[in-house]
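Let's look at subunit A:
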Amino acid sequence: MTLNAELRVTRGTFSLDLDVTIAPGEIVALLGPNGAGKSTALRALAGLLPLNSGHITVGESTWDGTDAFVPAEKRPIGVVFQDYLLFAHMSALENVAFGLRARGTRRAEARAEAARWLDRVGLNGYAQAKPRSLSGGQAQRVALARALATGPSLLLLDEPLAALDASTRLQVRSELGRHLADFGGHTLLVTHDPLDAMVLADRLVILEGGRAVQSGPPAEVARQPRTDYVANLVGLNFYRGKASGTDVDLDGGGRLTIPRPVNGPAHVVFPPNAVSLHAAKPEGSPRNVWPVTVAAIEQHAHTTRVRLDGAPNVLADITTATLADLRLRPGDELWAAVKATETHVYPA
Partner candidate 1 sequence: MTVPNLRKSKSIRVTLAVASAALVLAGCGSGGQAAAPASGSEAPKVTGDVTVFAAASLTETFTRLGKDFEAANPGTKVKFNFGGSSALAQQLNQGAPADVFASAAPANMKQVTDTKTITDAPRTFVKNKLAIAVPKGNPGKIAGLADFADAGKKIALCAEQVPCGAASKKVFELAKITPAPDTLEQDVKAVLTKVSLGEVDGALVYKTDVKAAGDKVEGIEFTESAQAVNDYPIASLAKAPNAVTAKAFVEFVLSDKGRTVLSAAGFDSP
Partner candidate 2 sequence: MTRNRVRGRLPVVLVLPAVLGLAFLLVPLAGLLVKTPWTSLSTLLSAEVGEALRLSLICASLATVLCLFLGIPLAWLLARSGLPGRGFLRALVTVPLVLPPVVGGVALLLVLGRRGLIGEHLDAWFGISLPFTTAGVVVAEAFVAMPFLVISVEGALRAADPRYEEAAATLGASKWLTFRRVTLPSVLPGVVAGAVLCWARALGEFGATITFAGNFPGETTTMPLAVYLALETDPDAAIVLSIVLLLVSVGVLAGLRDRWISGPT
């Protein structure tokens, strides 16, 4: 009962062309910047937007295809919307029972089942509460219970944590992870937050400009990004180049030395904290050393991130002590150094 989808949707100048397969019990995260087509893909899977071409099949049944379209209300789905869209005039219990009632469950039975779900998401005692009186985290849990109560075969989550503040987010994320692990159907999580995707998903699909640019398990994606967007998400310095032996000539200019010989097009990555900065050109040991100019300095919680222009451009995380030593200011000229052993190389 694998979900198999070729999503082809054209809206004005934007076109989505995305293939997704989700195995039962698998959680796939669709990660991408705003306007990448994440919501379009979710709406197409939900049946709120018909495909222009392509298909959506789950096992033997076709939800969308050349001669079949199952509308949203006939698909066995559950959706958690970004701002939850709880029905304001109904209590939490009525919200959760709504889907069951709509699918023909008798009133008393639906309410009992809804109460069980509220209990399961830890909202025992909030059955009669109106959505307006719930906190963000509570509303999110009602929305999740509402989506799961009907026993869907596909669960769609649209930025389920985006509306929460940082402190609630951590807790709700781990709870969500628990509920998703219990859920045996197909799950698609749409998000622009890499952390949500990494923590919750079994597999990531990176969407840019309506196309999938990379997919794979979170650890693999995090280690071997294939686009600037992904590298930026996972916080790595990322370069394309052409390798011959232990040298890689970078597409954007510059050359890096790598620990073991490779040939052909390759990607090189290394973390910003692998970069050391020096006022004078450091001597000795096989290092990548090149002159750079300070473009910007950003203060983070425990480190300082320095954006440096050079061949190539590079991000460096330095300690506050180093910052004090160097007395950095934009425009300062420095030397950047990266040990070859700190770099990671993989074929493009």
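In this section, contacts are C-beta pairs under 8 Å (C-beta built on N, C-alpha and C of every residue); 3 or more make two chains touch, one makes a residue touch a chain; residues count from 1.
A word on the picks: all candidates are chains of the complex that A comes from, given by their letters.
What you are looking at is a predicted structure, and each value in this text was computed from that prediction instead of being measured.
Trainee: Any idea which of 1 or 2 touches subunit A in this complex?
Mentor: 2
Trainee: Touching residues of subunit A toward candidate 2 in the complex: what are they?
Mentor: Per the touch definition, subunit A meets candidate 2 at residues 46-48, 71-75, 77-79, 81, 85, 87-89, 98-99, 102-103, 146-147, 150, 156.
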